[in-house]
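To start, the structure under review is shown below, and the notes come after it.
Of the protein chains in this complex, one is absent; all others appear in place.
Each chain gets a letter, A and B, in the order it is written, and its residues are counted from 1.
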Amino acid sequence: MSWDVLFAALTLTAGYNAAVVAVGAALLGASAAGIGTFVLLRKRALVSDAVSHATLPGIGLAFIVMTAFGGDGRSLAGLMAGAAVTAALGLLAVDAITRRSRLSEDAAIGAVLSVFFGAGIVLLTIIQTMSAGRQAGLSSFLLGSTAGMLFSEAVLITVASAAGVVALYALRRPMILVGFDPSYAAAAGYNVRRIDLAMLLLALVITVIGLKVVGLVLIVALMIIPPVAARFWTDRADRMVLIAAGLGALAGFVGTAVSASAHQLPTGPVVVVTAFVLFCLSLLAAPQRGLLASTLRFRAFEARVHERQGLLAIARGEAVYDRFTLAVLRRRGLVRPDGVPTLIGRGAAAAALRDEARWEAYRRLEPGSPLLGRYDGLTPIETILAADQIAELDRRLALRVAAP
Amino acid sequence: MRLSAPRPQVIAREGQVVEAIDTQSPLDIRGLSVTYGEKPVVFSVDFTVPAGGMVAIVGPNGAGKSSLLKAALGIVPRLSGEITVFGRPIETARGRIAYVPQRSSVDWDFPARVLDVVMMGLYRQLGLWSLAKGEHRSRALAAIERVGLAGFEERQIGQLSGGQQQRVFLARALAQGADLYVLDEPFAGVDAATERAIVSVLQSLVAEGRTVLAVHHDLATVPAYFDHVLLINVRRIAAGRIAEVFNAENLQATYGGRLSLQQLPELDRNRS
Partner (left out) sequence: MSAEFVQLSLVPLLVGILAAVTCAIPGNFLILRRQALLGDAISHVVLPGIVVAFLVTGQVTTWAMLIGATVAAVTAVLLIEAVRRLGRVDSGAAMGVVFTTMFAAGVIILEQSSARSVHLDVEHALYGNLESLVWLAADGLHAFADPAALADLPPALPRLLAVLAVVVAFHVIFWRALVVATFDEGFARMVGVPVRATSAALIVLVAVAAVAAFEAVGAIIVLAIFICPPAAARLMTDDLKRQVAWSVLFAMLASVIGFFLAAEGPAIFGSENAVSAAGMIATVSGLILGAAVLFGPRRQRAGTPSGV
């Protein structure tokens, strides 16, 4: 790998052509990740895989048709058009198989993906025998290749990707609504089915745009990895789209730069690995939802549950046998190493028991109260109710104890 | 956390003293907590199923009834809790339990006949490899007949009605010959005839001295079908005999005041 070339590519100083390619790849990454976020929210991520593999026969057929009519078989626009047609057929096929037979969607996706791909390979080998050498460009659509990309092609990809981003922006409101809460959207009058269709068609178009850069085998990765990575940063759909688009753009940009500096490498795999690196960074480091943060949080939660249960057992005079519970209680100074509760421990246990009793009393006193939804076994009732309400509960509890 | 050993239970029915099959509780749950992520769906529940009882688990939707069952049986992971079955840890005593899951947990389009599904109940006897003999088939057929599906053995399960599917599940459980029967919403979405048939089978099981534990969705029929109840809404609200525990106050506490008691006029008499 050539570091000079890499540096030049990253700083957009490697020539006008390369700069356009880089910008195009960034826009492609952004639009792919953007539409991929919506597809992910609708849980149709792998349908895009079937769509992308279904482009291959279309590429072959377009080449044959264009050559038959005396044109240049490798016109990117023409190949893209062919790709789009068979991709749409693939999408229809997945839908038809799922609706008309007892097969489930995953079987339909897998079947369409592999069969269309196989048919496409047949066409490629036919083309290979038809005009040896001339088809040399077509297999680059499998894994992507920016090396030797024509300026016109780079421009086409850049402009089309930009259009994709614009279309995403225009459709963002209905797609966010449907992605986040489809039943609410339907109730609000949106035609969910039509929006889903628009979403898949946009994904199809962006897939076709990305064929030359990333290749059909791996373009689906650009639609899945950045959105999943974005998940670690936020739960809000609108923010997720933006972060995913940013990560996708970064992956596209850096990936094509690296691929340009290493001649042997097809572009697609490099972009995908770049995206995965960003994914790993997000997974580890993201605050709140990252791996580190959420593991720590869950461990703390687990300990609190065991501590609460342990204290309640102590308060009722029961022995605590569970080892993890004992360890937690020991750690917090609530029991001695031999398992006997400390003074502080007894106090905490009594407090826990009182809290449980108050919650129980509140539940019987005001069964319809929405505050009861806050009960999770751990939240003390003093943080929910006012002092006088608690005093009332205590009064009733004392009465109940006193009653025969 | 474990208490001292559970107390033995003997059920007297209509003046006749029937000894429980086992002197220990069929299912003893201590400190069971189940969470999805950080949301507790079951918190610190203690419950002892009385031997020979017909026990209902009742509570609002999403209140953890199904999760309680599945976590107790070890089908989903639990955050904490100790489960003993007839005095032994559940991991070693699963053979004494017959589990009837919700109908929706299965794809009924699966290529199997009624007889095939019921024969699955004999897995413990057959193991991985041994061939099914005539006696196994007879046992399955007997179970099929007991639930009122005689003649349906060769029917594809996909062609059954909801009620018939539920009966197939019950037959599968009967074929196991267990001592404790655990059912998850056995009456949801079934027709009246099937409901009567299932209740009748369950009651005959109890008459044989076995124990039945069921998540039940219909409050109106709880007193008619069951003799014990566990009221749950994340926490255990109340548990015990129907006559003592199934009253307006406990139900209001369980359902958060969203209950209309006009549907249950007989409960007004139990108001404490």
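Annotations
One rule holds in what follows: contacts are C-beta pairs under 8 Å (C-beta built on N, C-alpha and C of every residue); 3 or more make two chains touch, one makes a residue touch a chain.
Bear in mind the structure is a predicted one, so any value in this text is a computation, not a measurement.
Hidden chain, full complex: it touches shown chains A, B.
Between the chain not shown and the residues A:5, A:19, A:97 or A:201, the one that touches is A:97. Of the listed positions A:22, A:272, A:315 or A:328, the one in contact with the omitted chain in the full complex is A:272. Here one chain is not drawn; of A:217, A:313 or A:361, the residue touching it is A:217. From the set A:63, A:232 or A:362, the residue in touch with the chain omitted from the display is A:232, counting the whole complex.
Listed by residue number, the positions of subunit B touching the unshown chain are 70, 73-75, 94-95, 97-99, 101, 105-112, 116-117, 120-121, 123-124, 126, 128-129, 156-159, 172, 176. Although one chain is not displayed, its contacts with subunit A can still be listed: residues 40, 43-46, 49, 53, 96-97, 100-104, 106-107, 109-111, 113-122, 124-126, 129, 139, 142-143, 217-218, 220-221, 224-225, 227-228, 231-232, 262, 264-266, 268-270, 272-273, 275-276, 279, 283, 291, 294.
FYI, only the chains that are shown with their structure count from here on.
Subunit A and subunit B have Cα centroids separated by 39 Å.
Taken together, the subunit B residues at the contact with subunit A in this complex read 1-3, 31, 33, 35, 38-40, 43-44, 79-80, 82, 109, 234-235, 237, 249, 252-253, 255-258.
Of all residues in subunit A, those touching subunit B in their complex are 102, 297-298, 301-302, 305-306, 308-310, 312-313, 318-322, 324-325, 363-364, 366-369, 372, 375-377.
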